[in-house]
Every structure is written in C-alpha cells, then in structure tokens.
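Below you'll find the structure, written out as structure tokens, and then a few comments.
Here the complex is missing one protein chain, while the rest keep their positions.
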Amino acid sequence: MPKPEGVQEKRIAVEARGITKIFGAGENALRALDNVSVSIRQNEFFTLLGPSGCGKTTLLRLIAGFEYPSEGAILLDGTDIATLPPFKRPVNTVFQSYALFPHLTVAQNIAFGLEMLGKPRAEINARVAQMLKLVQMEELGQRRTDQISGGQAQRVALARALAPSPKVLLLDEPLSALDYKLRKEMQIELKRMQHETGITFIFVTHDQEEALTMSDRIAVMSKGKILQIGGPRDIYERPSDRFVANFIGETNFIDAEIDGATGGAAAVIARLPGGAQIAAGVPDGMVPRGRVAIVVRPEHAVLARPDEGGQLRGTVENVVYSGTDTHFHVRLDGGNPFVVRSQNRRGTEAAFAAGDPVAVRIQDGAAQVLRD
Amino acid sequence: MATAREVSDRAARRDVRDRWLLSAPALIVIFFAAIGPLFVMLAYSFMAKGDYGDVKFGQFSLDGWFSVFLQRDIFDDTITLADAHLSIFWRSVRLSVITTVLTIALGFPTAYFIATRPRHTREIWVFLVTIPFWTNLLIRTFAMQEVIRNEGILNTLLIRLGIIAQPLQIMYTDAAILFGMVYVYLPLMVLPLYASMEKLDFRLVEAGYDLYAGRLQVLRRVIFPLVKPGVIAGSILVFIPSLGAYVIPRVLGGGKNMMLGNLIEMQFGAGRNWPLGAAISITLMAIVMVALLFYVRNTARSGAGHG
Partner (left out) sequence: MGSKYFDIRTLPGFAFVAMVTFFLLYLPIAALVAYAFNAGSSISDWEGFSFRWFASAWQNTAVQDAAMRSLVIAVVASTIATAAATTAALATTRTNAYRGLTFKYAFINTPLMVPEIVTAVALLIVFSRVKIWTGYSGLGYLIAAHTAFCIPFAYLPIRARLESMDSSLERAAQDLYATPWMTFRRVTMPLLRPGIIAGFMLAFVISLDDVVITEFVKSGGQDTLPTYMLGQLRRETTPEVNAIATVFLALSVLLVTAFFFINRRKA
C-alpha cells in the first residue's frame, strides 16, 4: 500500500480491487489485466503509463463501463460499480479519437450529456457557455465539428466530458493525435483545468515524458500488471524494476554484489565490478543479497581523467552530440557499456574524445538496486 | 448481487438474441419469396409433368432430369442426346464467354483511363459509367435494338457511307445477342476493374519502368497482376448474368436464337414441362455456383497473399 505523502490522508476516488480481464476463451484467451489493484485519490492527476498492449486502456474502459471485469471490483466512492452500464456511472471519458458527434454543433456536443441527464434548458445553456469559456472557445459554439482544428476538437472533447461535472475524468491518450508543439500546450492546459475543476483525472498514455510532466502519480504497467506506482520523481529516480527503468528514460545497468544481509535498510553498500563500493537505494520491502543489478541514469554520472578517480573505469568509444547534451558511450573495463550524458555549456566542448581512457564518477544517491 | 461476469454473460446472450430478432424480418421475407421457392422447385424437378403445365403433385419421376440432355425417340424408344438443348447450352456458354472477353477488352482500358484521371474528374467519369448501369435493362436492350435494326443507325450509316448496299441483318442473330449483352453488362466490368485500379500504387509502375521494363512489360508484369482481382470480379459479374440472360435474347435474338433463360421460360409456357424447366433452372444455378466458388477461392487466395 502506498504511504501517505502529505499530512492528511486524501480520500480515495476510484479503487480497482483484484481486477482480472480475460478476452476470448480457450486457446485464444488473452489476459489483458492480471489481478490489478490500484487506488486513485481524489483531485489527483493519475497516469496509467505503459507500452501498447500493457492493459492500460483496458483498465480505463473497465472504469468507464465499456467492458466488464472477469474478476474483481471497481469502487467509486466506496461502492462497487463494476456491473453498472456506462450511462449510469458518474464518470466521463475523453476519447483518443475525440468521438465528437459529427451531426451536432460544438455547443450541442457539449450539451449532450446534460440533456441526457434531463437538466433544464436554462441550466444546460449556462453550463455550455461556462464550458466554452473554460476551453477558450466562446466564439465557436455554433461551428460544426468538421469545421474546427484538431486542437480545438480536443478542447471540445474535454469540455463535453467535463460539462456534466463527473466525479472522475478518464482520458485515453487524448494528446496523441496532436503535433508536438500543440501537445506541449495542451499538457499545460490540461493541468490547469484539472486544477480549476478539482476533478480526479485518470490519464492513459504511452509517452513517458508526458506522464512525468503532468502526473501527480504514475502507475507503470506491463503485460497486464502494475509494476510500480509513485510520483514522477520516484518513478524516474527510484525505478524498482528493470522494465520501469528501461521504459522511462535512458539507463545504465551495472551488475553488483552485496555482501551479507542488510534487512530493511533503505540503502545498501554494493560492490561494483572494478571493486569500488557505492551506496545504492533499495525498493520498498526488498532485502537484496548476492548478485543484483543496479541502475544509474546517464546524467547522474560524470567522466573524469583516470588519475582523478571514479567508481568505474573504461574507454570512450563514441561521442554523440545532440544539441542540449553530449552522450559519451563508454566501454567499461569489464566489457559492459555505460553512457554518460553531460549538458553542453559554453567552453566544455570535447573534453573527451573517442579512445580516451576515462574514469566514471557516479553521483551520491544516484544508484538504485532493481527488484529482479 | 450478480457478479460482473454474470452480468456480462447475460448481456452477451441478450445481444445475440436481439441480433436474431433484428435480422428476422429480412430472413423471413427472403426465405418465403426467394430461397424457399428454390427448394420447392428442386422438388418439382423430381415430379411427373402435368398434362396442361404444372406437375402431378407428389408423383415421383426422373423424366425432367432425363430430358435436360437426353431425349427418347417416340417411335423406337432409342435414347439420344437432346441436340436442341445441347445447342442452347452451348450457345449460352459460348456467348457468355465471348461477352466476358469483349467487356474486358473494352472495360480494361476504360477503367485504366478513369483511374488515371485527376481525382475530381475521376468521379464524373465513374458517374458516366454508373448511369447506364442503373438504367433499366429493358430500356438498354431496346436502345441497342435502335442501333442494330435493319433501319437502325448502324445500317443507315453504313449504307450512307457506301460500305454496304443492303442492310446487314443483325437483329435475330447471335451477333445481336452479343451486341446487347456487351452493351448491357459493360458497366459491370468497368466498375470493379476501376475499383481495383484506383488502389493501384503508381510507385510500383515507376519502379517497373525504373527497372528497364517497357510499356507492354509494365502492363503485363506489373499492372495486370495487381488488378487481377478486379478482372476476376468483373468477369464473374458479367459471366453470371450473361449465362442467365432472358430479356436480351428474347428481344434481340427472336424466337430461334434461344439461350438458357428462354429455354426455361419455354418449359413453363408453351412447352408445358415444368419438371424439365425446374431441372434446367437448377442446372443453370449449379453452373453459376461453380463459377462463384471459383471466384471465392480465387479471392480468398489473393486476399491471403496480401496479408
């Protein structure tokens, strides 16, 4: 169970309990979700992150009510809604394709949910106007949905889903159809709206950068399981698992040895291949011993001349310039590769070149033991 | 309370039931007014013929099927091939094959021409093919009659040009039926051909020319294999109705140049031999089914080939 982060324990908005979803039967059966449990807090921007086919969209569809779980319960404010049809759940979705009704205007699209709830006309009109203002499209209410741009369609989809004031808003890769610049803008916009409305957002994406930028907490998924849940910094700097470390950002994996049992400590001393020792963080509840893998992010290490000292030694094989940074691809003396990323500042050009023998210095607190 | 699995199972069962209910009206109408009667007809083909048409109900007889290809001499009971029926079968198959070949000869370049027009004019050309397609078959047959009659446009023109002195007798010949069928079924060839040519990736044609193929080789080695599904679809669409043609041979072929459709009609009219008519109908349907099976197998294979 996740530990409380703030002083006060926040209330749980949505809880999935032991959810398993199997598509098909017999030989073709596909286990899309495998005993998944997760609690999403109120007012939280929660992201389900993982590669395609990891089950993140299936979990979202189960919460929306488009699929029924094979096993398990879905609790909304403490009551099980797993068997309710979608139109009886106070949960709205922003679809990946936006799914704007092509036969209705922008305003009619936004009004749709309110009409279905039987709200009085005056209230609907007021709410639509308010929503158009929220997404900054006051002028475009009477447009047909094929007369607006992709970014605008995205906003309408958002306004439509927010109009009935759902308890939870589900977003299924809503930014994937936008180009890079627009996507960046919408990321900030989405954060703003989540803040203004105070609604719980559950966001599905395969884009790790997007997840890190926007989320309060992230659940990293793979093959129908949740591997790690935590804040963006936790996930990035303290990956508990090889898949998580690999999926999010670039990583160096180093084999290390741990002498003796260290029961329950948050950090252990690990011995690296060259013999140097380093303090490494430990995932919750793990008691590492013997041979383990540890990870170090490329930007958490620096190169030095061999005589200046460092935990690892090797030879620069390749130097790759990429605008903001330079990547130094080092072959360690044991034969393993190691990448060091250094930000490009004026006057630091080409401190090392291919063929140079180097030492690698890992920064304090940068190493993390993996669970596997 | 029901578990999620029970709820979803129940929903799935209800869905299948609803889908049967929704399709029931269409299935019932088609059963009673299209497919069911075919089975009745099959039964009729095994009954004895009535004296004034119809059948002697429930009286089993193989005479109908016997007479499809054979005949028994009234005097000495010798059995010979039914030449009249055979020649009609042969005419039907031959004319249908020639029709198919001719429609490919005209339709392939036409479809290619349409497919290589700029996008906005393409639609107009397709539309021009669609109009005759949706025009009444009888009207088109009648229109063809206008052209090939002794006093029709074709003969008048040829006489004016001094090419012939006497009008050519085209009406009431096999040629007239052929003219009519090519004219009437041509759109059925052009449309599927166009559909497959429209999808033709001209970068492949470029690649062909780039690899030293000449025009003829590109046509034969690149374009034709790629649009072959369209050629086959068009051939089936032309061949099948040609084989079962009734109106065209009746109007243009006159009484003597019968095709299968007219032979069938005759058994239900003047011939008063319903079992034979039923047997010929089923034979015709069997030929059509074989052609369709050939088509399905072909498309299934090429479909698999494309992944």
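Note that the chains take the letters A and B in the order they are written out, and that residue 1 is the start of every chain.
Everything below uses one rule, namely that a residue touches a chain if its C-beta (ideal position, glycine included) is under 8 Å from a C-beta of that chain, and two chains touch if they have at least 3 such contacts.
Please read these numbers as outputs of a predicted model, since none were measured by experiment.
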Write down which of B:I30, B:L62 or B:L81 is the residue touching the left-out chain. B:I30
Looking beyond the chains shown, say which of B:V7, B:A48 or B:L137 touches the absent one. B:L137
Since one chain isn't shown, list which residues of chain B touch it in the complete complex. 15-16, 18-23, 25-27, 29-38, 40-41, 44, 54, 105-107, 109-110, 112-114, 116, 123, 127-132, 134-140, 142-147, 149, 151-153, 156, 183, 186-187, 190, 202, 205-206, 209, 215, 219, 240-241, 243-244, 246-247, 250-251, 260-261, 264-265, 268, 274, 277-278, 281-282, 284-285, 288-289, 292
Which residue numbers on chain A touch the omitted chain? 64-66, 85-88, 91-93, 95-97, 99-103, 112-113, 116-117, 160-161, 164
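The rule we apply is simple: only the chains that are shown with their structure count from here on.
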Listed in rising order, the residues of chain A that touch chain B in the complex are 67-73, 82-83
Within their complex, chain B touches chain A through residues 1-5, 7-8, 11
